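Please read the structure below before turning to the comments.
All protein chains but one are shown in place.
Here the chain labels run A, B and C in written order, and each chain numbers its own residues starting at 1.
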């Protein structure tokens, strides 16, 4: 399998060389060979000693192109790099960019305390679209470009989650 | 249902009066009425506010006559007192006493480091039968009465669990 | 005054737990209150008694003076501890307690009113010869007037709520366009949080330290200061890291400014625990900003370096006792640091992060104290403040406390939400922080966000092989599960036992 760490351009090759049984495995990662001693496992949690260092790994719900992994207290993201996922990724990415360009999304979860614009309003980059309240703070979601409001997708008093579309502009 | 707390002779009457739904219940325990607000439950764990005080209860593996309950950090034992369990209890008890009288049981888990007697040996009350090692300590299991060893049930090097029979005497 | 035998805690989260612990130490019955979003929160679990307040919104629960007073009366509470935030600095609440014969553990309504109105307070301080910070002269209700004053003072200016505190309701504004936009937001925010809106404008000063003095004063008029806390590490004008002692305060200055702080509390006829906040410039001048008329979030570091339990002292003072020590009995020993762990994503402009926490590991061991409401399986609600834990470490000197903080931060794991732990990890090893070269603009000045991202990339690299091993293990697991499933179709027995 091939992987790529977020924020880094290198691809990493990794494979299981063999399973000696009773929890002893041999891995090759980036031309380095590792003895792995598995101490405990469930379907998504693994405790093991890699080389001579203990690790706890929990595989979090991941996307089709990315693994999200809780490891030793931090969360790290790793891209999948098989041929197929690369193609899927590209397809998704191109689609995503195309449609996302006109979406104004909430990048935090919160409650809508004010909608500052109406359908059809002309807006400029930096204009506030809605105001959210979350954890006692009021935060304005601003437009990232000039345009016209096609549709407002939220109402005052409603709650939005992270990455939810609050408005679409043309 | 009727219950009895260990170390106390009083029996306690308890029943569900009604379930108002959405986690609100009304209990009567020993003529006291309680509002109970259930906060969380699985098959053996319950978090609730009884009257105005929070409790966490975990029902541990229990016997036919006794509940073992982990509550707010301590373990308490409660006898069941329905007619049927009373009868079962009595039967078990009388049987238990009859057969237990000739058993020498290990009251701690440990590894047998020495067997001090052989089958057929005459022994006196207080004589050591086997020596166990547990947590760096060596502890002798002694006979609770005079008699003759009918059979030794353990070997040197074997491990015994709590309440396991190590020898039977006549 | 009669001895307090029961206290209702009109708050939630870690501070409610802190007060419950003090009650338990004094043999006082603790009574907590909770909103519907908090029914499984730690202050419900740990109090002797607990009562429902209402729906999740603070305005329907923790800010409902009427309901809280009603519960206090029906449960027989002798006293109310307000914690910080919520109603802690609401003079109406203090008043209402008094009217109902309940001891309010904090200052009188009159003192609170004066302390809470930052403009009035400044006037009193001027009279008492307490040096005050340069700034605008009164509350500004009107946006046009605000624009005029700001223009005169020169941008950037600070837009502050007269009833704010703890960094809430403070906005830095760089030009008139921003002023107009932010004025309305700030006004609304202050309205929602404190039930009032009144803004004033202060010139924004740079290379400034925020240093505060812990105060406590009893009903016989004995006032003491418990030395300083350096709180210059801030983001969005909210404290992120505090320490005591300050790296720039020596014994003489400590005594001098401490005395000024006690004078300030006398001028307000202050009762109970409070904090005098100062700005200190590079020349070592101290300017009074405000008195926080409540227990402060960062009180634990003072408890550690003085050996005094501030919450227990609050209760003693509230029941009319005199302070059991003189100023000269107090000694600052060792060094303590507090990191505020907020449920915010520091990689994403500190956006709030809320939800279920399936697991967490609190650090412990030599020199570590944690004040938190987290436990495995708890929930972080979006309705309230983002402070989820205070990690406090101490040592014989700053560096011992700092290194212990570094290790405690790496022991502190919280699953399910984003927290400010990564920025703390970055700061705690940053050279300017180590050398005490800090100011309120520290985060921007030294590109801490960039450094944090760099640190993350390094962590990613360090953990990559182990993480990938985890993925390989899972794929093996899935493969074998699939095979086994095809053989006996018994999915239940798949967990574990494959390797």
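By our rule, a contact is a pair of C-beta atoms (placed from the backbone, for glycine too) under 8 Å apart; a residue touches a chain by one contact, two chains touch by 3 or more.
Treat the numbers as computed from the prediction; the structure is a model and nothing was measured.
By the touch rule given at the top, the unshown chain touches A, B, C in the complete complex.
Shown as candidates are C:13, C:223, C:258 or C:334; the residue that touches the absent chain is C:334. Interface with the hidden chain, as seen from subunit A, comprises residues 37, 39-40, 47, 49, 52-54, 56. Mapped onto subunit B, the interface with the missing chain covers residues 1, 3, 5-8, 12, 14-16, 19, 21-23, 25, 27, 29-30, 32, 34, 36, 38, 40-44, 46, 48, 50, 53, 55, 57-59, 67, 69-74, 76-78, 107-111, 113-114, 128, 131, 133-138, 140, 162. Think of the hidden chain as still there; on subunit C it touches residues 17-18, 21, 24-25, 300, 303, 307-309, 333-334, 361-362, 364-372, 375-376, 395-396, 400, 403-404, 407.
One rule holds for everything that comes next: only the chains that are shown with their structure count from here on.
Look at the CA centroids: the one farthest from the centroid of subunit C belongs to B.
For this pair, subunit A with subunit C, the centres built from the Cα atoms lie 30 Å apart. Annotation for subunit A: no residues touch 2 or more other chains.
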